[in-house]
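Only one protein chain is missing; all other protein chains are in place.
Labels run A, B, C and D following the written order; every chain starts at residue 1.
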Amino acid sequence: MKKALGELLSGFVSLLTGMRITLRQFFMKDVTVRYPHEALKMPKRYRGHIVFVRDAESGKSLCIACKSCEKACPSDCIVVDGIKREGEKRKSVTDFNLDFTRCSLCGSCVEVCPVDALEFSKNYNLASTRKDVYQIDLVKRMEDGPK
Amino acid sequence: MNEIPGTTFLLNVVFAVSLLATVGGAIIAVLSQRIIRGVCGLALCFIGLAGVYYFLHAPFLALMQILIYVGAVCITIIFAVMLAEPDEAVSDQSSASSKVWAALALIACVALGWGVASLALGGSWTVPAQPLANDGSLRAMGIALLTTYSMAFEVISLVLLVAVLGALAVAHGGRVRS
Amino acid sequence: MNNPTFYDRPAAYLILAAALLAIGILGFVRRRTLIGMLISGEVIFAAASVNFMALNRFYSPDPVAGQVVVLFIMGLAAAEVAVGLSIIIAVYRNYRSIRSKDVSEMNG
Amino acid sequence: MSFLAFNLLEPWPEPFRLFLYLAGVMAFVGANAAYLVWVERKGAARFQRRPGPTEVGPAGLLQPIADAIKLMSKQVHVPPDSDRILFRLAPVMVMSPGLMCLATIPFSDTIGARNLDLGLVMVFAFGSINVMAIMLGGWASRNKYAIISSARIVSQNVAYEIPMLLVVITMLMITGTTNLHTIVEQQAGGFWHWNILKVWANPLMPVTFLIFFTCMLAETNRAPFDMAEAESELVAGAFTEYAGMGFGVFFMAEYANILVGCSLATVLFFGGWQSPIGVFSGVVWFLVKLYLLIFTVIWIRWTFPRTQFYRLLNLSWKILIPISLGTLMLTCVMLKIF
Partner (left out) sequence: MLLEKTNLVKSGDNETFVLNLGPQHPATHGVLRVKLTMDGEYITRAEPVPGYIHRMHEKMGENRTWAQFLPNTSRIDYLSAMHYTHAYVAAVERAAGIEVPLRAEYIRVITSELNRISSHLVWFGAFILDLGGFTPLLYAFDDREKILDLLESVTGARLTYCYYRFGGLCNDVDSDFITGTKEFIEYLKPRLEMYRQLVTNNIILKKRLEGIGPISAEMCRKYGATGPVIRGAGVACDVRRVEPYSVYPELDFEIPVYHEADCMARYLVRMDEMYQSLRILEQAIAKLPEGPIMGKVQKSVKVPAGDYYFAVEASRGRFAVRIVSDGKEIPYRLKLRAPSFSNLSLFEEASQGMMLPDALALMGSLDLVIPDIDR
């Protein structure tokens, strides 16, 4: 009887302790970021989909269309094509298509690139109702891009 | 009484609704194919009956009717229905002989009801010269229960106790978990 | 009509009681399952209660007596339902049926 | 509003009063049920350190309306195997007890829909219909989760009705009346007159209140006793098959029942509209007490995990009923002595 009552009491105290803790949390500040109104800064190494690195001088892509990334990609989502133009040492890229629906953002392409022509974008807002939004043409994107 | 002429009419309507609920509920209770609807009909009948009690100047009884019958009896029956699932099959109701029997039963019951009603109405009830001093309130009832009817009260509590124990014993007897 | 309040006349209640009795007995005859019969029994109880109340209200000097009796009926009905249902459950456990016909076949 | 309708309409004939207070109570219950959802969501958010609803209206105040519009625009789907009539009847039935019970709650000395002598009995009588409604809804759905949930609801409510009624009987012995208005009047003159502190009638009065409160949580299917819709076990319990407003009504009924339960607790234990210092009594105090209790209910929900079903029944049969019987006896003795 005494033991049962003691248990009842300690149980009740444990409930009150829990309620005290949640009440303390009640008066604390929110921890959430109200996403569409404010957004967090993506960290330096954030792995978004890939984009071309722009050559500082020419403003063109560094890509030499060597197709290493195409080979390294585990999901077969990159298709690269390039031509060798007159007067240039290396091939230059004409076509770089990323099928983002299949990309697993592993970063193999960036790592394998011999000329460091690829980098990750910081773009995380990728929701869409249409599939063709995810067929990213990196060449076109760079040409249209602001920088 | 109220001066507004509509009041009596409204009360009549409420009374009629109670009567309708009682009789309709009872009919659903005994005639519906699915037993669960029967129980709902019973609940409706009891709620209507509560209204009738209210008109008979017994509000406490009306509330008790709801509390005990709707809140306890009906729910217990539904619980039993859940456990035993006795949905009556439609097939064995529609054979020709059963139809005849059903008609006979109906006629017999209507006759019975008619007979009882006419007996009740035709009987010469002695109207008391003067009502008793008590007002039939909850207080008066409590006093009566503990004085005049104390024996019956005790017996009823005993019956309930025995019923609970008996129900436990009977229900437990069938429950042998391996 | 000299008395427009028909809720103040005993006839309404007495007819109601008779009707409930008839319905209850009809159900008792018609129903094939034990639970159905129990429900019909409740309706008959209700008929009795209404009669008690009505006669008490209109023809008795003591307004308490009827109420007390009906309270007793309620207590009895509750006890009846408790025992009845436990028996039904027990029957169901043993015979897998609660039809009165099936159960009566099991005699012997 | 219902509480404006009392003195003003005293000379008015009964049917009009009846109609008006019905409308008032309905409005009060409706507004509360809708906005308690908002309070619950905001409260939960605060306990979890989130902002909660913010987008619809200032501080998300229009959220309940948006929710209602969304629920109403959804298809009312009745499962093909279900019992159609009962399936649709259940949501209608589930709202009625809340409305009926609130009619007898006195909000203040002059504000109250109906001053019934049997107010307390009435609350319990109509409160019992609620169980039947949820149970029928679960049964009619013909869904296994719903049926399990129905069975649970019945056992739970039967088990908790007993200690609750025992507590109420204790209260009846102390107050000597079932008229809620009179019960509140007895508690006038400062918080030391409230029933919860009436230790000369029963030294275990706070315990009695705790039992009442626990039973109320269980009867209204609130966490930690929300066996009926234990979402991690039974998906949504009895309401699994309900969509759109059918579900919405069940949802609102839960809040209506909480409203009734907390109102009753306020009246029985916390002196209703009586102010804690003895002066300036009024409807404000009733509402303050009521919403503090409701806040506690929400607070409890967002703090504790759910109990196990058989532990819930054990709690009732092995702890609450013996203790409440004990307090009942104690009250008998104390009342006889003093």
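Heads up, the rule we're going with is that a residue touches a chain if its C-beta (ideal position, glycine included) is under 8 Å from a C-beta of that chain, and two chains touch if they have at least 3 such contacts.
Everything numeric in this text was worked out from a predicted model, so none of it was measured.
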Residue touching the undisplayed chain, where the options are A:Ile21, A:Ala39, A:Val79 or A:Val133: A:Ile21
Among D:Glu161, D:Asp226 or D:Glu254, residue touching the chain not depicted: D:Asp226
In chain D, positions touching the absent partner: 44, 47-50, 144-145, 148, 151, 223-224, 226, 230-233, 235, 302-311
Chain not shown, touching residues in chain A: 10-12, 14-15, 17-18, 21-22, 25, 31, 43-47, 72-74, 104-108, 111, 120
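Assume only the chains that are shown with their structure count from here on.
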Centre-of-Cα separation between chain D and chain A, whole angstrom: 49
Chain centre separation (chain A, chain C; CA means) in Å: 73
Numbers and ranges of chain D residues touching at least 2 other chains: none
Residues of chain B whose C-beta touches two or more other chains: 60, 64, 72, 79
List of chain A residues in touch with chain D within their complex: 8, 15, 18-19, 21-23, 25-26, 28-32, 34
Chain B-touching residues of chain C, taken from the complex the two chains share: 4-7, 10-36, 38-40, 42-43, 46, 49-51, 53-55, 57-68, 70-72, 74-83, 85-90, 92-94, 97-99
Residues of chain D touching chain A in the complex: 43, 46-51, 54, 299-300, 302-304, 319
